[in-house]
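Taken from a larger complex, these chains appear in their original positions, while the remainder are omitted.
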Amino acid sequence: MRSIGHTRWAIAEGHIPGTSTGPAPDLESHETACLLNAGDQDANVTITLLFSDREPAGPYQVVVPARRTAHVRFNDLTDPEPVPRDTDYASVLESDVPIVVQHSRLDSRQAELALLSTMAFAAD
Amino acid sequence: MRSIGHTRWAIAEGHIPGTSTGPAPDLESHETACLLNAGDQDANVTITLLFSDREPAGPYQVVVPARRTAHVRFNDLTDPEPVPRDTDYASVLESDVPIVVQHSRLDSRQAELALLSTMAFAAD
């Protein structure tokens, strides 16, 4: 399939609640970057996290194979360091081939969950 | 009316919960691609689904008549194969005339529903 998207994306919102009420992993509070690689070459993606009061963390490395999607939970990123909970962050995603990035969060701090989602910002 | 939109769209997020608590069909958990065809020619749309661990499924065929909207529930797609539940997916939508695509989800796994919506990514 012909590739779709851009090679540089940004998500300005980021926050993993430190607590959950739902059963893990499905209803655990989590923050996700959904990556779509429609093309015929694997996408080598690096994620850099920005914070309000320290230098950026990363790069985190993710591979999205050709014609595949990867729904990356920020909760699961551990190398080079885990993503701090209850902390505001933002992220920049860079790929060697065009991809599409969508940002979602499931918040289950209270008994009933809340959802948000938006396309990330596509830079050049 | 003059047509609006693009002929190629992508949605990186996709997940149909396997369970619901609300009465079907209104409050059943569902994932929707809302298609708007403002122009005076019918839109022949194909939907291709991408997964994390297998080759894409589809194409699924949808017609959006001229000056009409179609709110397509991924739950209802069955040809060539049903959309698996509790599975991450992404989608690429291609049309022979310009359309606008918006992605929404209603999640009723818990007693109270949660909603998300975003414009899809418009490719060329």
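Going by the order they are written in, the chains are A and B; count residues from 1 in each one.
The rule we apply is simple: a contact is a pair of C-beta atoms (placed from the backbone, for glycine too) under 8 Å apart; a residue touches a chain by one contact, two chains touch by 3 or more.
Here the structure is a predicted model, which means the values were calculated and not measured.
Q: We see 2 chains here; how many are in the full complex?
A: Oligomeric count for the entire complex in this file: 4 copies.
The criterion applied here is as follows: only the chains that are shown with their structure count from here on.
Q: List the centre-to-centre spacing of chain A and chain B in whole Å, with centres computed as mean CA coordinates.
A: Their C-alpha centroids are separated by 21 Å.
Q: Provide the residue numbers of chain A that touch chain B in the complex, in ascending order.
A: Per the touch definition, chain A meets chain B at residues 1, 4-5, 22, 26-27, 32, 34-38, 67-71, 100-102, 104, 106, 111-119, 122.
Q: Chain A touches which residues of chain B in the complex?
A: Touch residues, chain B against chain A: 8, 10-15, 48, 50-53, 55-56, 86, 88-90, 92, 103, 105, 107, 109-112, 114-121, 123.
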